Each structure stands twice: as structure tokens, then as C-alpha cells.
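Got a structure for you, written out below as C-alpha cells; questions coming shortly.
A single protein chain has been removed from this complex, and every other one stays in its place.
Note that the chains take the letters A and B in the order they are written out, and that residue 1 is the start of every chain.
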Amino acid sequence: MEKKLVWTKKDLLGLEYLSAEEIEFILYTAEGFKEVTTRQIKKVPALRGKTVMNLFYEPSTRTRTSFELAAKRLSADVINISVEASSVKKGETLIDTGRNMEALKIDVLVVRHSSSGAPNILARAVGSSIVNAGDGWHEHPTQALLDMFTLKSKLGRIEGLNVSIIGDIAHSRVARSNIWGLTKLGAKVTVCAPRMLIPVGIEKMGVKATDDLNEALEGADAINVLRMQFERDAAVAFPSKMEYFRQYGITTERLKKCKPDIVVMHPGPINRGIEMSSEVADGPNSVILEQVTNGIAVRMAALYLVSHAKKAS
Amino acid sequence: MRYLIKNGRVVDPANNIDSVMDLLITDGKIAEAGKDIKAPADVIIDASGKIVAPGLVDMHTHLREPGREDKETVRTGTIAALCGGYTSIACMPNTEPAIDNVKMVKTLKDIIKKDALTNVFIIGAITEERRGIKIADIRGMKEEGVSAFSDDGSSVDDERVLLEALKTAKKEGTIIIEHCEDIKISANGVINEGFMSTKMGLRGIPKRAEYERVKRDIELAKKASARIHIAHVSCKESVEAIRKAKQEGVGVTAETCPHYFALTEECCATYDTNTKMNPPLRTKEDAEAIKEALKDGTIDVIATDHAPHTDSEKDVEFDFAPFGVIGLETALSITAMELVEKGILSWKDLIIKMSLAPARILNIDRGDLKKGKAADIAIIDPSGAYVYEKEKIRSKSKNSPFIGWPLKVKVSEIFVSGELVMKEGAVISGS
Partner (left out) sequence: MTLKEKTKILDKETMDKSLERISHEIVEKVKSVEDIAIIGIKNRGAYLAVRVTDKIAKIVGKRPPLGALDITLYRDDLTQVAEQPVVHATEIDFSIDGKKIILVDDVLFTGRTIRCALDALIDFGRPSQIQLAVLIDRGHRELPIRADYVGKNVPTSLKEVVEVRLQEVDGKDEVMLCEKAE
């Protein structure tokens, strides 16, 4: 299939800001990069001589490693910086840090931050390309892209699929990015969470909202099970982890009532026995490990495209 | 100096005047108002095509002096005020330290005497250090000339404390201005709770945080049989509560700010912290309700809530930026463009909302161009057009949501106590 599109965006801040064609184009480009990851020599010179920095204000080994590998496979030079959250208040402002990195001629800043909108603010202040690796509750675009890439590779399409996102929707950037991406590509999205964790007005994003897991599972072609974070606000809604597992945990029993080839996804890391049982995590419907593999190809595509963005004429 | 302002459209709602006529200023006062004044004058100003009105009165400004002179001073704040057509401003007491006792009032009065280019009226704190626990020396401060009392920035959480303050205010013949916010509900919110907060992944401030407090405060004012003024009304439900209270005869007055009828929460989409203020920008529906309330008199005053913050404080993540935007320089333009031009208010209504009504609520003798009154006059050019550029902002801080907007209406000349203080944006030295 021939795909033609001129990529004009120097930043990847969120799927809200991309058109359906642009999202399709990233997924198409990722196909080309997936092939690279299956070679003996997993390297192409596409970003040779460019510098990519992982600027992580929130700790994260797996996303950071994924971006690091993606950048290295593109032959870029990679630097990792972990910023202690407290230094934000004590020391350098985000924009000052961004400007310093720009002065070091860093081409791409991959930013993870606990404040929603931090990458947006950086993108305005700084000429380097900004790739959002997760900002507060706002967006995690490469995660949603790899989720959709995985769905497409398993089910052949996104359009018309019934996809349910289950978990703490209110505080989830993975949920928001997935909602944007899936709805733009024509999927029917349902979000499922305890009432308190369904944010105000979420239906306006084009989804159905329910607190009944059975309703969310019925007729679903795929489910995306989110990580339950008990250390944050979410703790208010549930007295115990057992309680959550009982009401919202994905078990083999529950899957029996679903389509036999339902795709089960999770952004990781999994809390076994809380969001899903070990059997489901390791079972035949789970594509969790494929998501991780696909993450590299998708992030290579993201880094490649923002680095070669053409100025819109 | 005797000034003769000729052929301007004099809009003076206090005296039911809206017609083309001349105005003579002598000895700091209005000497005469009428057609074709022949009296001699030192300076004749041709105001044809312009509006001649009582200088605007802002009953809600933050001047930041003493304590945060990096954000604004009495001098820079009053210069900004003049640009916006204001000849009187009332400053809130949330300075460092707060204006919560006679000594601080005196200190501030000295600064005002030395540096202010407009009249500056002082609003004192309701409680000591604005902590909402112990009532401050309201009587002493009133005797020292304070015009009203508010803990603005904070609401008085304890009902008993507010009730006592209302009773004291009534006894002393002054008024309480309440910033209505229940912080147990607003918690750590940074933007209106609704679709935008969900979409942007930001913690929302539910409207209840405001309107439930408005309802509570109205009840307390009723109980105390005292007047109360509700600051910066932002939402439909607050408007409905105030309307109902007024119908019942409660002595409540209310103000709103230009950003609550000119902007909505959608303006926050880019995470521009110059759209972050408290109460936050609300929905289109709320903006329409505010406009309706201004039209039917439910909201009496348009104030600025001018809240300067430095670039380095605002240029950060949305979560961490302080709340507040400046507004002295743009209030007149925005109100004229959004309300007068669109037929919601007349120029007469605008002068009432921005000059006469606030003067009356604060019980200061301004907003009136009757013979013998202080000559605080703004000559307004309704056809003046400009782009509001950051570099040209006169306030020391530049945190405005209107930067880059093409604006209409300029102030050409402005008089304070009969002296020409500013002309075409330039301060006249020696004033």
C-alpha cells in the first residue's frame, strides 16, 4: 500500500493534535521500522549524528529504555537525564532546562513529566523536537500508538472495532491518548471504571462510559486494561486491592463470556492479581509482550518523523 | 489650571446625562457642564467624536506593595490604571505583610501619597493576617480611611467569624467584600471542572466551590442584616443565587471581571498560564449568564481583579503557575468590544458598571460629573484601535490573556482631581 503524506509536525505532543491521516501515517511508518528490528543488524543510519535526550521528570525504566533503544537503532546519540521532582521547585524551571538542552544542540527531547501540558509549554519555548513520553494525566501518545499498532497487527484494522478501556480513567494518560487515536480511526470505544474514576464529560470525547465491567466486556473485540495506581488519588475509590480485583479484575472466567479471540492489552507493568489474573496475563489472548516489542518500532517511527518534519508551507 | 473640554459626548449617568456638551474644570473640580461654554480657560481640549466620562473606578486591584514590588508597585499600578481610563482604584490587602491593622494602613497611605498617580482607596483585611480566625481592627482601620474589608485571595471559612465581621461592618458603616470559594471543594484544582479539565488532564475546580459559598454568604448577610459584596462572580449558579437574593431584598451587590464574559475555559487549551485565574474561566453558558446578569442588573460592577505576577512565576507548568491575570489596561476595551459594541450594554450602562456603581458601593464620592464634584475625567476615543502587545504593557507584570488581541477604544486624556495626568498614554510630568 502506498502512503503519501508530508509530515509537518516537529513535536509529538498528543494524539488530540493529530489528524486520522497523520495517525495512520505513523502506524504505516512503524511497519517499515518493525522490519528493521527483525534484522541481524538492528540499525539504520536515519538519525545518525542527531542527539536524542530522554528528559524524565518521573521515574520510568521501561518507557525510557524503549525510547533509548529506538533512538539507538536509528543511530542517534542518546543521553538520559532523570530529574528529581523536588528540583523543579528548588532549582531550574522546566523552560530553563529546555533552553539549556537546546543550547547543547539536542535535536529531540523525549519528555516525561508529572504536570499535564509540560511538553506543550516546552514545545512553544524551545526549537528542539519534543516527544511526549507521558505528561500528568494528559497524554501518552506513543503508548496509544503502539497499542493501536498491536491491535491492527492482530485484528487487521481499527475501524469498527469495539474496544473497551478498563481502569482508572480519570487519572490515565494512556486512556486519553487511546480514546483520541481509536475514535479518530473509527473504533467504538467504551471506558469502564468505578463511578468516581470516570471523569466529567468524558462522553464528549466520543466514548461510552460505564461502571459495569460486564457491559464493557460484552461484544468487545479488544480490551486495554490499565494499571491501577493505589499510591495516588485512586485509593479513595477502593478500600482494598482484593475489592478491585473482585469487581474489575480480568479473569479467565470473565473472558469465557467474551469473544473467543478477544485481544487483551495492558500498558505495563502489570499488577498480577489486581488488574488481571496471572492466567490472563500469560494466556493466549494476551498481547502484552508484543506491545513491548512493537513499542520500539512505533517509537522509531515517532523519532524519525519529528526529526524530519517539513515546515508547512 | 483651567481646562475646557469641548464638544465631547458627556456620559454622566449619575446626573442622567448623555449628550454632546462642554465641561469646564477649575481648581480641581467640575466648574460647569453645558452647551457652548464661553468661559476662559488655560487649555482647550477638543473632544469631538470622543466620550467624556467620569474616570473609571476599579474596586478590585492587587497592587503588591508592600512586599512584592517585583510584580507591581503603587506607582506602576496606577500608571497602568490611567492607561485603562481609571482615576480611582481600591487595592486589596493581600500584600506582604497584609493590610490588617492601623499601622499597615498608615504605611500604605504614605506610599500612596508619595507614588500614586490616581486616587487609591484601601481595602483592609477582615481577619488578622487574612487567616480567617480572629477579626482585625475594623473600626480602627475604618477611622484611618479604609473603604471596605476583604480577605480576598481567601474566603472566610468559619461562618461565625464572617457573621461577626458582617455585624461589625454594619455597625461601622462599611462593607465586606467576599471572595467566595470553599477550598475543601476546590482543593488543588487549577481549571474549571468540566470537559476541558478532563481533556487536558488537569485537576478541576467544581463550580460548587463558588456558588455554595455565595449562597452561604448571602444567608449570613441576611442574618446580620448587613450589606455584602460578592467578588469576581464567574458562573451561572452564582448569578442565580444573587438574583434571587436581590429579589428578596437582601443587601447584596456583585462584581464580575471582563475575562468571565469575554473568555471561556476553551482558551486554556494551549496550557497558557495567562488563562489561569481563580475563580477559573468557565463555560460558554456561564459567560452568557454573566452577560445577562450585567444587562438585568444582577451584577452591579465590572472590576478588573488586576493580579500581577512576574514572567518567571507564570512561565512554568500549568499546575505550578500562580492564579491571576492583569486587567487594568484592557478592561475598558474588552467591555466596550464585548458588551457595548454587541448591544448588550450602552455606554451609559458601562460607565455605571465601571465607575458610578463601584464608587457608590465603596461609598466614595466619585463617578459623578455634577458641578462641584472632583474633576476625575476620562476622555475616551471609541474609534481608537491597537494591538495589545506584550512589549507595550505598562504594568510591571505582563500576565494578560489578551496579549496579541486587536483591541478597540483608547483613552486619550485623563484627569485626576482636575489635573491632566496622562495624554495619549504618556504621563504628564509634575503631576
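Before moving on, here are some points about what is shown:
The definition used in the following text is that a residue touches a chain if its C-beta (ideal position, glycine included) is under 8 Å from a C-beta of that chain, and two chains touch if they have at least 3 such contacts.
Please read these numbers as outputs of a predicted model, since none were measured by experiment.
All shown chains touched by the missing chain in the whole complex, by label: A.
When the full complex is taken into account, the listed residue touching the unshown chain is A:34, out of A:10, A:34, A:112 or A:184.
The omitted chain makes contact with just one of the residues A:57, A:245 or A:304: A:304. Touching the omitted chain from chain A are residues 2-7, 28-29, 31-36, 39-41, 43-46, 301, 304, 308, 310.
Following the convention adopted for this analysis, only the chains that are shown with their structure count from here on.
Computed from the mean C-alpha positions, the centre of chain A lies at a distance of 45 Å from the centre of chain B.
Taken together, the chain B residues at the contact with chain A in this complex read 193-195, 197-202, 204, 270-271, 312, 315-320.
Contact residues on chain A toward chain B in their complex (touch as defined above): 16, 88-89, 93-95, 113, 115-118, 120-121, 124-125, 135-139, 170, 173, 176, 199-202, 204-205.
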